[in-house]
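Incomplete set of chains, arranged as in the complex.
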Amino acid sequence: MAAKIEKLDEVTIRFAGDSGDGMQLTGSQFTNTTALLGNDLSTLPDYPAEIRAPAGTLFGVSGFQIHFGSKEISTPGDTCDVLVAMNPAALKVNLRSLRDGGIIIANRDGFNEKNLKLAEYEINPLDDGSLDKFQVHAVDITKLTTLAIQELNLSTKIVERSKNFFSLGMMYWMFSRPLDSSIKWIQEKFKKTPEIVEANTRVLKAGYNYGETTEIFHARYEVKPASLAPGRYRSITGNEATAWGLIAASSKAGLDLFLGSYPITPASEILHELSRYKNFRVKTFQAEDEIAGIASAIGASYGGSIGVTTTSGPGLALKTEAMGLAVMLELPLVIVDVQRGGPSTGLPTKTEQADLLQAVHGRNSEAPIPVIAACTPAGCFEAAYEATRIALKYMTPVILLTDGYLANGAEPWLIPSPDSLKEIPVKFHTDAKDFQPYSRDEKTLARPWAIPGTPGLEHRIGGLEKEHITGNVSYSAENHDFMVKLRQHKVDGIAEDLPHATVDGDERGDLLVVGWGGTYGAIKTAVENKRKEGKSVSQLHIKYVNPFQKNIGEILKNYKKILVPELNLGQLALLLQAKYLVPVIKLNKVEGLPFRADEIEKKIDELLK
Amino acid sequence: MKHVDELLKDVPKISVQKYTAKDFQSDQDVRWCPGCGDYSILAQVQRVLPELNIPKHNLVFVSGIGCSSRFPYYMDTYGFHGIHGRAAAIASGLKVARPELSVWVATGDGDGLSIGGNHFIHICRRNIDVKVILFNNQIYGLTKGQYSPTSEFGKVTKSSPYGAPDHPFNPLLVALGAEASFVARGMDRDPKLLQNIIRRAALHKGTAFMEVYQNCNVFNDGAFFTFTEKETKDDNVVVLEHGKPMIFGKEKDKGIKLEGFTPIAVSLKDGKYSVNDLIIHDEKDTMLSFILARMSNLPNLPRPVGIFYAVERQTYEQEVARQIESSITKLGEGTLDKLLNHGETWIIK
C-alpha cells in the first residue's frame, strides 16, 4: 500500500551512528543518488578523531548531513528534517539539530541496555515520551537486516556491517529515489566478494521494501530536480576539487605536477586523489615530514614542475621557514592549507578558519605571499586553478586556504569545458644571451624561470639576499631595502591582475556582510533570507585575501555597518581594519562547526533593528 | 602534458665538449677562510667532473646552510643554496621531478646530521640517486664554533665550555643503519683518494654518501691531523680497496684482521700473521661495511678511508617513473577532458 507523496522544496537528512556503522558511506551514497536526480545539494560529514571509537559511546558518533532541494542549496542545512539514529548515542548527540516535528528513524535493536548506558540514558528515550515533539519511527533494523540475508549464512560481523544499507534503502523509499546507482556501486566496490554484493544489495532492497510495504511511515516525499544551469554535472568534494584544479592547471600550463606532502587530516585526501593520476604524470612524493614535503616541492619547482604541497594548520606551521625560502627564490609553488580546529592538535577532524593570519603573516621577516581562499566545495577547483596560475605568472609561492568543511563537503558541480579555463602560458627562459636570474618582467615583476638542463644558463640561487638583476648574494644595505620592497611590491601588484570584487545585493546600504572562505554558503543564505524580508543587507565574499582586490576599500565605504562573521576570533576583521581603517563588527564562533545561516541572520537582525 | 624535454626542444643542444676543472669554477669569489679544508674538496670535485662527460647544465649542486653549504656558489653548474638541513629533501624533489639531472648535495656535519638528520636517513633508505658530500669538520663553522653531532665527547667549544656531554654520531654507521647503498669516507688532504671516491659516487646509481674529513682551521684546527699529516698518516689510516687485503703502515707492514667480528691491527713483520690472515675488503658485503664503519669507535685501530660499501638497488625515482609509464600504457596519456568527465556524471538539460 503506497503512502501518499508530498512535494518538498528542500530537505535535510542526517545519518548518525557509530564510527563503525558506515554512516559516511551511507551519506555519500544518498548524496550521489540525489545528485544524479538533479537536486542541488550540500553535505557535511562530521566524524570523531578516533578511527573506530568504542561502539556505543557518545564521542564515537559519526554523522553525515545532507541538505538537498529543488531550489539552490548553499549550506548543509541549519537543522535537519530527518534524523537516522543507529543507536542511543547517535540520537543524543544529534537531537539538538533536529527541527521540532522532524522525523526520527531509530534502530530499535541498537537501543539495548548496554548502549543506553553508554549514551548515559537512564530510560529508553524511544519509550519515555521525551521525543513526543518528533515523529518517531523505531525500526528493528538489525533484526530485519539479519532476516533479509539469513539464507546467505554470513558471519554476524558482515550482517552488522550491512545494516546501514537498510537505512539507506528506507531513505531511498521515503524520498522516492532509485536504487540502481547504489547497486552499481556495491557491485563495483565489492566485486571481489560476490557474497557481500549479494548481501548488501538484498539489504538495500529490503529497506526500500520495508517502506513500501509497512504502514508505519505516513508519508513519502518527492523533491523535484533543481533548476540548475544546463550541462554535465558531477558530485565533487572540496578535496577532490582541489586536486583536480591542480591537475587542470598543470595540464593547461603543459607542466608536470609534483606534490610533496605529508598526510594530515583533513588534507590527506588531496594526496590520495593526486596519487591516482599517474597517467597525468602527476608525481606524489609522500615525504618524511611537512618540511620535506615543501622542500621537495620547491626542488621540483626549481626543476620546472609545478611544485605543490598540501597540509593543515600544524603542518603549515612547520613549513613556514621553507615558505620564506620560496619567497626569496621566487619560484612558483602552491601551498594548500585545509584548515582544521586548533590551536595545536586541537580538534583535528573539525573545521575552522583560524589560519588566515598565519598564512598572511606567519613567516620570519618580510615574506609576502599571495593568499587565496576557496568558498565552496566545488569552488576549490577554481581556487586551486587560480592559485597555480598566479604562482606561475608571478613566480611566487601562493597559499590556498580551504577548510575541513569544504574539504569533506560535496555538491553538484557543473563540469567546466576545458576551453573555458583561463590560459596559463608558461615559458622557461632559454636564451643564454645576457641572462640574469633576477631580471624581471616589466609588468608582473616575475623573474625568469631558468631550469637546470638548459645549456648556458648555469646559475646559483639561494636564501641569502639577492642582488637585484644578477641574483648574486648581496649584503648591500640599499639593495636589501630595495629587494624587500620589491618583493612586497610584486605581490601587491597582483591586485592589478584581479577582477574587481563584486557585491551580492545592493551597492550601498545599511549593512554589508563580509566573509571569506567556507562561510560563503551560510552568509549567502542568511543575506538572501534577510533581503527577502526587505532588509538592506548585502554580501561581499573575499576570495583574494592577500592582496585584497583593488576596490575592496571603496565597497566598504558604501555601507553604514560592516559585519564580518568568521570561524575564528576576527582575523579578516583585523586585516580589514588595519588596511582600510573602517570599524567592523565581528561575529565569531569557534566550535569546529560551520556557521548556521540562522546564527548570521540573528546577528543581522540585531544590527538592523 | 608536455614533458620538460619538449619545453626545452628549441634550445640548441651544445655538444658535450671536453671540460677542464676550470670550466667548473664559477665567477663568484670563494669566501672560505684561507686554509680551510673546503678548498680541497671543491678542487677535487672540479677535477673529477670533466672526466664524467656530464654536460655542465645537467649538473645541480644543492646545499643547506653552513660554511660547507656555500659550495654551490663556487661551481659553474646549476646551484641551489637551500635552508639549514633541508638539502637532501630539496634534492629529492628535484631528482624525482627530473631524473635525467645529476644531482649533488653539499652538506656539513651540522647541516646534514643535526638539523638535517631526518632527511638524510630518508634519502638513504629511498635510495634516490643523489650524491651527498658531507663535509665533516666536527664543528659548526659558520656559527663560529659550537660543537656538532660529530664532535667528540667532552669537546670544549663555545657552547660546551665544560665539554660536550653528547656521544657523537659515526656518520657512516648512521648511513648504513639507514641502508644507504654507497658509503665512503675521504679526506680533504688526500686529493687522489677523494677524487676516486667522487668518481665512483658519480657513477653509482642511488644515494651515494661520502663523509669527508675536513679541517676547519679556525674553530677546530687539526681535528684530523693524525689521519692527514705526513708523519702520522700512514700508521693511522688504512685505505680500503675492493678485493684487496687491509694493509697499512709506513712500511705496509701492518694489517687488519678479524677476531670474531672485531677488527684488530696486527703486524706482518714478526711472522705471526701474513697477508692471508687479513680482511679482504669487499664493497658488497653489508656486514663487513658495518664492521669497518665501526672501527672509528674502537681504540688502537687505524681509521679506514675509501669506499666502504657499494651495492646497486632500485632507486626511488625509477619506481616512480615505472608506475607512470605503466599507467600511461594502460590508460593512455591523461587529458583534461578525461579528468573532468571520468566516473559518474549526469546531464541537466
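Letters A and B name the chains as they come in the text, with residue numbers starting at 1 for each one.
One rule holds for everything that comes next: contacts are C-beta pairs under 8 Å (C-beta built on N, C-alpha and C of every residue); 3 or more make two chains touch, one makes a residue touch a chain.
It should be emphasised that the depicted structure is a prediction, and the values quoted were computed from it without experimental measurement.
When all chains in the structure file are tallied, the complex works out to A x2, B x2.
By definition in this document, only the chains that are shown with their structure count from here on.
If you average the Cα atoms of chain A and of chain B, the two centres end up 43 Å apart.
Of all residues in chain A, those touching chain B in their complex are 32, 35-36, 38, 181, 225, 228-235, 244, 247-248, 250-252, 254-256, 258, 260, 277-281, 283, 285, 287-289, 291-292, 295-300, 302-305, 307, 321-322, 324-325, 415-416, 418, 421, 428, 430, 451-464, 472-473.
Those residues of chain B that touch chain A in the shared complex are 1-4, 7-8, 10-14, 26, 28, 55-60, 62, 65, 72-73, 75-83, 86, 89-98, 100-101, 118-119, 122, 320, 323-324, 326-328, 330-337, 339-341, 343-349.
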